[in-house]
Structure formats: C-alpha cells, structure tokens
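With one protein chain removed, the remaining protein chains of the complex are shown where they sit.
Residue numbering begins at 1 within each chain, and the chains themselves are lettered A, B and C in the order written.
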Amino acid sequence: MIAAKNQPSWLRSLLCYETLLLAVLVIEWLIFYHYGTSTNRRGHLVGFGTLDRQFDILRHSCEIGLLALALTPVILTAGIDLSVGSLLGLCAIVFGKLWHDGGLSIPVAAALTLVVGAMGGGLNAGLITALRLPPLIVTLGTYSLFRGLAEAITQGAVTYTDFPSGFLFLGQERWNGLPMQAWLFLLMTVLVWILVHRTTWGRSFRVIGFSPEGARYAGLPVERRVSIVYILAGIIAALAALIYTARLGQAKADAGTGYELFAITAVVLGGTSIFGGRGSVTGTLLGVAAIAVLKNGLACLPVVIRLNAAEEISGLLTGALLLVALTGNAIPTFLKYLRAHRPAR
Amino acid sequence: MLSGPPTPPPLLTLRRAAKNFGGVRALRGVDFDLQAGEVHALLGENGAGKSTLIKIITGAHQPDAGEIIVAGRSLTGLTPSLAQQLGIACIYQQPALFPDLTVAENIGLRLEPAGSMRRINWSLRRQRAQELLTRVGADLSPEAEVRTLSMPEQQLVEIACAVGAGARIVVMDEPTASLTSREQDRLFTVVRELRSSGVGIIYISHRLDEIFALADRVTVLRDGESVGTHAVRAITHAGLIKLMVGREVDQLYPPTEFTGGEIVLELRDVDCAASGVNHVNLAVRAGEIFGLAGLVGAGRTELARVLFGLTPADRGEILIQGRPIAPRSPAAAVALGLAYVPEDRRRHGVVLELPIDQNITMAIHPRLFPNAWLKLGAEQKLALDFIRDLAVKCAGPQALGGSLSGGNQQKVSLARWLATQPKILILDEPTQGVDVGAKSEIHRIIRQLAKAGLAVIMISSDLPEILGMSDRIGVMRGGKLTAILPGQSDAHAVMAAALGQESEKGAA
Amino acid sequence: AKLMIAMMPKSKGNAYFISCKHGADRAAKELGFELLFDGPTDSNAAKQNEIVENWITLGVDVITVAAENKQGISTALRKAQKQGIKVITFDADALPDARSFFVNQATPQGIASGLMDEAARLCGAEGEFAIISATLTAGNQREWLKYIDERLAEKYPKMKLVAVRPCDDLKDKAQSEATALMSANPRLKLLMAICSPGVPGAAEAVKQAGKTGQVKVIGLGLPSENRRYVHEGVTDSVMLWKTEDLGYLTIYAAAAVARDELKPGATSFKAGSLGTFEIKGDNILLGQPFIFNRSNIDQFDF
Partner (left out) sequence: MNRYFREISVTVALGLVLLVMAACAPSFYQAQPLLSLITREAPTLVVMCGMALIIISRQIDISVGSQFSVCSIGAGLLAARGWPLVAVLPAAMMMGAGLGAFNGWLIAGLRLPSIVVTLATMVMLRQGLNLLQQGAFVNLPDNVQWFGLSQTTGQWTLVGTALSLLLGCGFFMRHVAAGRWVYAVGTDAEAARLAGIRPQWVTFLVFVFVGALTGLAATMNLVQSPQIQPLVGSGLELKVIAAVVVGGVAISGGRGNVWGAFAGLLLLACVSPALTHLHVEAYWEKAIQGMIILLAVVADGLRQRGLKGGHG
C-alpha cells in the first residue's frame, strides 16, 4: 500500500502495512519487556517478561482474537457483524443450559452449541442476503436479540457453574507448553488464513467487498459466499463462548458484553479496510496482538499500576493507536488524492 | 506572436497541459483552443487522454503543468465550482449524477446558484427540469429517482443539465455512446442550437461519422500528445484514422461465414414481469451472430439479464441445445455455458480495485481452481495470454482495473467471458466507447468466435455495427421482440421496426 | 519498606466504593501504608482478574477484594496467596480457600430483610411495591432479590412485588423506569432501589410525578446522593452500613493480617478509632446496616 509501483516485489512486501504493524508490535514488546519486568518487592521475578504472564496474555486474548478472526472475512465482504459479542453470550448460556438442565454430556452440548452459533450466524446471513438488508442494521437488531434471548432464557438470574474439570481444561490448563485455548486459536487462525488467502472463496469475499454487483455479474454465488462468512462468524463466536465458559468456569447472560468493539478495533488496526476488499488475516492477528500487548504491558508497568488507572490508560492509548494506524494507512491514498487534485507548482 | 487569421480571441485555451497518474503519463503538453460558436471534436484511441483533458478543463483534475486560459484569464487552481461560474458545463463519460435523488433535484443541484442558505422552490425546480427534459427530448418524469433510470436515460439527464446551464463552453464526453439514433438526432439538434447561439462545444466521440456530421474542427490525441488540429472540411475519414492510430485501419466489417448450424439457444414465450420482458420467442444457432437492435429502454439489456439469471424469467421456456434450463443466478447461467458482457463496465464489467488477472479469471474459478485452491501462476499465465491476444494496453497483469481507459476495461471484461469458453456469448454494447482500432479488433474477435461455433447475441445501439456484423437482426420494442430481419437489411427497415412503424411485409 | 495494600472494588466509579475508599485512605494514613485502589469501571469479573494479576506483578503485601463473582476471582487470588501475598475480601466474598478473612458488612439476608422490613413498615405491611435493580445479571442483585422474595413470602403475605426493572446503573434510566412503573401501577405504594444510582433516580421520578409521600422511596444508597430528597420528603430512608467504616476496617484488618497480628481462630479485632469488632469464624462483622432518614442523615458526609 505504501510502496510505489516500480519497486521490486520483495521491497514492496517489506513495506506493506503488516510489516509495519509487526515492527510496532516488536517495539512495543521490547519496551514492555524492558520496563515491565522486574524483581518485585517480594523478591519474585514478575511482570511482562515472565512466561506465566505471556501465557496469561495469550489466554485472555483468545476470545477477542477469535471474534476478530470471525469478523475479518465479514469485513472483507464490506459487511459488519455487531452481534458476535451477544451471540457469544447466547451460546454460553445455551451450552450451560444444555449441559446443566438438559443433562447432555459436554461434547454433545458443545457440538449443539456450535450448531446454535451457526444458526445465529445463519439468521444474520438470511436477513442480509435474502432480503438484501444492510448488515449494520441487521446485526444491530440481532445484537439486542441474542443478548435478550440469553437474558430471557436465564431470566437474567441463572449462572451455570461447576463444570467438570475435563471441560475447564480447555480454558485453564496448558497442553504441550501452550494454554489449551491458544492451540484452538492457532488452529482457527490457520484455517481462516487458508480460507481467506489461498482459496477462491477468500478471493470472492474480496470481490464482493469491492463490488457486490460486479461479483454477481461475474457469476460468483454472492449470496452463498456472504452467507458463509456470517455463518462462519457465528460458529467461531460459539467456539469463543465455549472457551470463555471454560476460562471463567461459568456461563452467564452477560458473557462477552462489548467484545464486538474490541474485535472490530483489532481487525481495523490490522489494516483491514472497513469498506471491504482490503485486508488480511495476518494483519488481524497482529492487530489482536498489538492491542493485547499494549493493554497487558501497560498494566505491568509499576508506574501505571500505581496510578490506579491501567484500564483507562490502555483504553486511551488503544484509541490513539487506532487513529495513528488509520492515519498512517491513509497517508498514501491521501497523498495520491492531493497529487490528483492540486497543481504541482 | 503569430499572426493568424483574424479570429476573435478563443473562449478557451490550453497551453502545454500535462498530467501524470502515478507512473502513467496521461497528457504530455497538449495545446488546445476552443472558439465561440464552434463544435470542436476531440478524437483519439482509448487511453489517449481525452477524458483527462476535459477533466482538466472542468477543474475535476488539476494539471501538473501548463496553463488554462478562459476568456483571456489565466487560471490556476480551477475547481468544478469555479469552472461552473466561468460558464463551463460538462457531460462526463460516466454520468456524474446522484442516484438517490430525483431527476429534478439532480438538475437543480447543478443549475441553481450557489448559496448555502437559499430556499428551495420545489415546484420551480420540477417545472424547469420538465422544460429541459422536453428540450433534449427525454421522456422522463422529473420525479423519477435517477437510480431507476437506464444508462442512456441518465445520459439524457446529463445533457439536460449541460443545456440548462446556459454555459458558454459545453463539454461532451461520448454523449452518444449509449444513445440510439433517434436520441442522437435530437441531441445533434440541441448541439446545433447551442452552436448557433455562440456556445463553444468540445465533443468527444469514437464515431467518425458523427464528427463529420457535427464538428467544425477536430483535434486528434495520441498517447497523451496532440497530433494536430484540423478543419473537418479539410480532412478525410481515412486521414483522420491514420492520424489517430498512426497507421491505416481497415474499417470494413469482417465478412460473415455463417452457413447455418444447430440451434443452441431457444426462447419460447419468455416473460419476466419484474423487468418488463414480454413473450419473447427466439432461436439462435451455433456460429450465428444475432444482433439485437432497439431504442433506449426497449428492453434488450433486460432480456439479456433474464437469460443470464439476473432477473429470472417467470414464464416460458429457455432451452440450450434442446434441453430446458432455468437459470436463477448468473452462477447457474455460467455453468450452463452462457456468458454476458454487460453494458455498464465500470459497475458490472470489471472490478476497478482488483488487478487485471483477477478480473479475467473471476468467472472461471471452478474450472481454473478445481479444488478451490488458488494457483497464481496459472492465473497470471492465462491473463498474459488474453492481454496479448486482445492487445490490452496496460502496465501488466497486476495493474488495477481502474487504471485502464474505458476501451481497455471493455477488453478485460470481454476477456473474462472468453475465458469461460462459453457456448453462448451475449454482448451488450461491446464497442461502446471503444476507439476505431480496438473496435475493428473486437469485431474481428467476435467473428472468429462465431466461426469457432459460438452463438453470439450482440446488443448494440450502433446501427452500422448491427447491420455490418449481424447474420440476423432482432428488433425490440417495449420488452417485446417485434421483428426479426435478415442480416442484410437496410437501416430504414430496422429503425422503422424499432419505432413501431413496421408493417408485416417488412419482416417477410 | 512501607507496606503496600491494594484494594479492589467491584466497580470503582460507584459512589458506594468511593466512600469505602475514603475510609480506607484514612486508615492507610493512620497506619502509614501505601494504598492502591483500582477496579473495573463497570462490574466485570474478567477485569478484576487482570487487576489482581497486576498487583501480583507489583508484589503488594495485601490484596483486598470485593468479588464480583466468587468463582471468577478465586483462581487469581489463590495465585497471589502462593506468592506470599495475603488476601482478604470485603463487601462480597470469594471462595473461602482463596482468602484468609472476609470483612462482612452485612449478610445478603440481613440486607434483604432490612430493606423488606423497612418497606413493610412504611406501607403498613400491605400493598404493591416495585424494585429497581442495577442490571439483570449482576450477582449480588440476584442474591438480594432472592432473599427479598423469601422474606416477602415468609412475613408479608399482603404485600405484592409487581415488577423488577433494571436501570443499568444509570440514574436517568432509573428515573424513566420509575415513571413508567408508577403510571402502570396506580396503586403502587413504594419503590425500592437496590443499586445506588437507582435511589436518586426513583426519587426524582416520584418528585416530578408529584407523588411525594404517596409513593415512598427507599433503597440502598449513600447519604450524600440522597440527602436532598430525604429532606424534601421524597425519599423516606436509605439503608446502608457505614461504608467509610467498611473501608477503614478492611484496611486495618489487612494490615493486621500482613503483620501476622490477626490469625485464624481470633474472635475479636480492634480497628483503630472504631473500636473492637466481633469475628465469627473467618468473618469480621461490621455490624448491622444503618438506616438513614431525615433525622440523622446530616450527620454523615459520605
């Protein structure tokens, strides 16, 4: 995006947005490693540089990471899904209810939860494709609807807890060195990456993002492809719900409140254009990482902890980072615009 | 100073205007002038820089170098609104209208004076719009939303705007590209009226006969440079073409070699209420070029859309090689061997943000990538072949569709559908906005495809093209196929059928 | 070095906890400790976890927590304990093995029956009333509602709870809800708000509806936010323990635990200027909730 046309291709790929973001991430990481790791007053080595902490960051960012992953293809098709956070909540409740009240075994309940996620995504998909409604409005409606159903099912009151330890393993333990959910997240990342970057489906998401009409005239099955991205988003949201439930050991109707905004922030920070067509899964991954590292790294700085406002400061900085990234990403197009519309004299 | 003939000072002068887009040098130091009361034609191949030149004149683009002098004033930093104040009006190649607003409001927004806090008089607006529409011969309601209009109808609204602006300089970038001869005649009358009232008109067209019919002087552009300005009276057809292309071009249509083949496509009583297609019966044979003529809004594009599954038929039968089919989506139609090169190439034909190679392979994903797995090498190779075969002028297969000129976009759009190796090819205005060189190239390709056994349906508003290329000519009116004429019909018979004056014996 | 005590409310913007903080600040000053006070801006179990992690990083000496959710926070607290950090809870307890003491301001039963009894007293133990809660899903609210229901069934059969409406901790929404509740239930005798923004919201609604005295308002809230309405006679009484004392006591207990002065098995505990408190098991009891009304509200400035 930044490179001009006549540069060699290796240089162009080096200067792409993802590389810059990676650089930011590495710098961020090094700074926090340096200033955020210490032997604390109790004599323990603590902070950002400890392996435990790194794993915690990983564990805490998996759900939002999954939602960001789910949103990447959606945003590539120039759509949006505001309902993923609510769907996460609904799925968590459904899972809890199936297991607790329905007496189903964990795997069956989990499988059914994924089906419910797919159905939630399918509702979005149906309204968006069959009736040609704008995704923003449809998912604004289902944002309320899904959360409302979760509250209605539990009457707002029930919290499902006491899941068996075999299930909690999914969210709280390590397997082969990494937290269990990190493996799942990795697997999903690879799958979505392949889908988006290596298959004709991913290609058609982009075409639809740039020009839905053009895609239809080219004989691409637009409705089916668009449906797929929303259904996939629903399934991934359901998976995130399982992980969330396992991590916290409880399923409650307010699970995942506000997650959609974090996920969208991560996707956009990752360089995916909100207007569709442009973007990459790698970027999303880096975006999620950049936000998670910023948030957790800040919280490791003794200065920030003593200010008693880690959350506020990280919120402020995330917003600022987003604006800076956007501005940076927009500079080339802006310059191009200037060149086209102003005399060079 | 040179002492020329004693002409009054020109309305507009351009001196050494230059414009680059990134690496593309669209204009390199062009001189141009326009006198009051003349029609000055601009001619050149696709991508020669005509549209860029006029965008500089209207302030839509700022030149990188050079000078614009309007009425003796040298201008820097010309903007669209300043240009309007100076009396420059323009009909762009791509209608620059507001699709969500009504025709009346579109005209109002262009023509009413500036002033942000001004009251809007809606009835005056409507009345004025109605007058202008009548004047340019457009049978449109001022209350219609522009998005519901077809391309040619939108073009008419643009013309109405330009006429209404009372401008001293009117620029028309291929205004007739999608007009049929009746609107064209109407437009010519308007242009002549304007000229006689002292307006200077810059007129761009790829149709040479229009230039000879209308223009006083002609400036030819080649590769962003002016290769000379001539009085139309003093130059010949062939001379002009040579100036444009730099070589002689055979302007004759390649001869038909159609001798008859099996029926590939058959329509029986096809109806589509949503798009107004009404009881169409038709049979097209392998190797045949079936031309579809008609006036604006006659429903030819609509028929193509029905065939291609964009607006599925609700009654009747469509058969391909005798088998009944019911395409309900373009995807289904493509699988059945249909291909449709749409008329609005910027919206439907190419995806402007994607590179040429991806544009070309877009319709053949299932065949080129059978496991849904992308193979970029194969894609690139295929694209290079088409770029070579169709002589697409571009920086390479990775160049974005949007960086191409209109004609080259058309070739990419055509390439996409040739790549599907269809049985039936529907071409909607295949040479609209395409220069003579490329046009004869496309005609040759169409002929070749027919010879290879394709059934071709060619929709065109360019009557000579229909007459020259078609083996049979279908004429549509009001969504009905009203007549099918033999290929060697004369223009009168076709026009009569299109206008509905045709009698039964005409068809026999 | 100075001892460092960290205190976490359920949500730090909440006036209730801000008032706790005042007491805690006072205690920390008296004892010469450094006090950290941080929490989520909205009640959120996951964020509480993260903040505990931060404090482990810093290596504070004691962590005191008002747990949003028992299970949610306990893992992190156990981790802190493993690192030698002492943990006590206040306001809302975690699992017993994740902390050494719980500073118990009042049991949920105590709060619920206190509110219910006060409501019954004001209504003459009969008639309709409605409740405004924080959010539908907040854990403590659910618990209080449960005990209110129990108390109602047990002691006040002639009273009828007509509706429970959440206000999302927004005062303005509480006001709208209260307005609608009053017009939908013309025989409504009392509005009970069980979250602190709800009380002034309900009071404002009653005042604007001109039903002062006709519809009574009670709730859990701070004197400072309700003083005006209590004086105007809109709000009849606000129930709350002395929140400053809660903060003060918590910090004293934390300090004592840190210095190993307070050990399991103790039965009483002396907290600075407040005097001695009873310990029941591992619960340090603050005492009964306090009811503020027109006669005494001016004596309190939190």
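Note that in this section a contact is a pair of C-beta atoms (placed from the backbone, for glycine too) under 8 Å apart; a residue touches a chain by one contact, two chains touch by 3 or more.
This one's a predicted model, so the numbers in the text were calculated from it and none came from an experiment.
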item	value
Omitted chain - touching chains that are shown	A, B, C
Sole residue of B:K19, B:R110 or B:R345 that reaches the chain not shown, by the stated touch rule	B:R110
Residue in contact with the excluded chain [from A:A23, A:L45, A:V190 or A:L261]	A:L261
Residue in contact with the excluded chain [from C:D25, C:D117, C:D149 or C:D168]	C:D168
Options B:M151, B:L310 or B:L336, residue touching the unrepresented chain	B:L310
Chain C residues touching the omitted chain (full complex)	11-15, 18, 41, 136, 162-166, 168-172, 175-177, 179-184, 186, 197, 200, 204-205, 208-210, 225, 228
On chain B, residues whose C-beta touches the chain left out of the figure	58, 60, 79-81, 84, 90, 92, 96-101, 105, 108-110, 112, 114-120, 122, 145, 272-275, 310-312
Positions on chain A where the hidden chain makes contact	80, 127, 130-134, 136-138, 140-149, 151-152, 154-156, 212-213, 216, 261, 264-265, 268, 273-275, 309, 311-313, 315-316, 318-320, 322-323, 326-327, 330, 333-334, 337
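The rule is short, and it goes like this: only the chains that are shown with their structure count from here on.
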item	value
Distance between chain centroids, defined by C-alpha means - chain B, chain C (Å)	74
Sequence positions of chain B contacting 2 or more other chains	none
Of all residues in chain C, the ones touching two or more other chains	none
Complex contacts: residues of chain B adjacent to chain A	21-23, 61-65, 76-77, 310, 329-331, 333-334, 340, 342, 347-354, 358, 362-363, 365-366, 369, 372-374, 395, 416, 420
Contact set on chain A toward chain B in their complex	4-6, 198-201, 203-204, 206-207, 210-211, 213-221, 223, 277-278, 336, 340-345
Of chain A, residues touching chain C in the complex	36, 40-44, 46-47, 53, 56, 60, 151, 154-157, 159, 161, 172, 248-250, 252-254, 296, 299-300, 302, 305-306, 308-312
